[in-house]
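All protein chains of the complex are present and in place, except for one that has been dropped.
Take a look at subunit A:
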C-alpha cells in the first residue's frame, strides 16, 4: 500500500520552493532599492554641482548673483559652530555617561535619567530650535550668535554621545577595574587612568558621528535665526553666522535656476566633509578599539 503519493509531494514542494526563490529575489531587490536611490542621489548632485564647484566657489561670500555666489562664510560658520558644539557636548556627554555607568546607584532616579535621555533622542530637532530660541537667544540674551547655536546643537546631539560613551565604558572588562583597585588606586584614579583611556576610541567614534549629524542639521539653526546671507566672517562666539546647510537651503528656495547649481555645489562640499568625518570615525574604530 502506498500512503504517500510522490508526485503530489513533488508538485507541492516545488511550488513552495519556487515561491521561496521568487520572494528571495523580491527581498533582495528591496534591499537594493535603498542603494540604488543613494547612488542616484549622489550621481545627480555630483553632475549638477561639479561644474559649478571651483576654488572661487569655496573662497567667495554669498551673492545675489548666482555666478558669484560662494560658500566661504558658511564653511567658516560651520567650523565655528563645531568649535562650540564639540567641547560642550563631549564634556557633558562623557560626564553623564561616567555618572550613569560608574557612580549612579541602580535606583529609580538613575532609570529616570536613562529614560529621559532616550526620550530626548526622539524629540524632533526643530523643537530643540524652539528651546534654543527661547532659552539662549531670548532669556539668556545671547542673540542670534554662534554661542546660542552651538549650545542648542550640543543639547541636540547630547543623547547620541551619552549612549556611545556608555557603551564604550561598559565594554571595559571588570578585571581592569579590579587590577587598578588592587594596586591601591581610588575610584576616580581608576576612572581617569584606566577607564577613560580605554574608552576613548569608542567615545571619539560616537562623538565624531554625532558631530557629523550636527554639521548637517538645519532646522534648529533656522529657528535660532542663523542668517542666510552674510558677507563677513565671524570674529568671536558672539558673532552672527551662517552654516552650510542653511546656505544650501537658501539657494534651494530661490527661484532662479542657477542657484540650484550653487546648491548642488554646496551639497558636494558638505558631503565631502561628512565623508571625511565618517572615515575618521571608522578609522579610529578599526585601529584603536581593543577587544578584551
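Everything that follows uses one rule, which is that contacts are C-beta pairs under 8 Å (C-beta built on N, C-alpha and C of every residue); 3 or more make two chains touch, one makes a residue touch a chain; residues count from 1.
By definition in this document, contacts and distances are computed from a predicted model.
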{"item": "Name per UniProt, for the chain absent here [options: \"Phosphate transport system permease protein\", \"Penicillin-binding protein 2\", \"cytochrome-c oxidase\" or \"NADH-quinone oxidoreductase\"]", "value": "\"Phosphate transport system permease protein\""}
{"item": "Touch with the omitted chain, as defined above, among A:63, A:186 or A:289", "value": "A:186"}
{"item": "Hidden partner chain, touching residue among A:53, A:69, A:158 or A:284", "value": "A:158"}
{"item": "Sole contact to the chain not displayed, among A:24, A:170 or A:193", "value": "A:24"}
{"item": "Contacts of subunit A with the absent chain, listed as residue ranges", "value": "16-17, 19-20, 23-24, 26-28, 30-31, 33-35, 37-38, 40-41, 44-45, 48, 91-96, 98-100, 102-104, 112-113, 115-120, 122-131, 133-135, 138, 155, 158-159, 162, 186-188, 191, 212-213, 215-219, 222-223, 225, 245, 248-249, 252-253, 260, 263-264, 267, 270-271, 274, 278"}
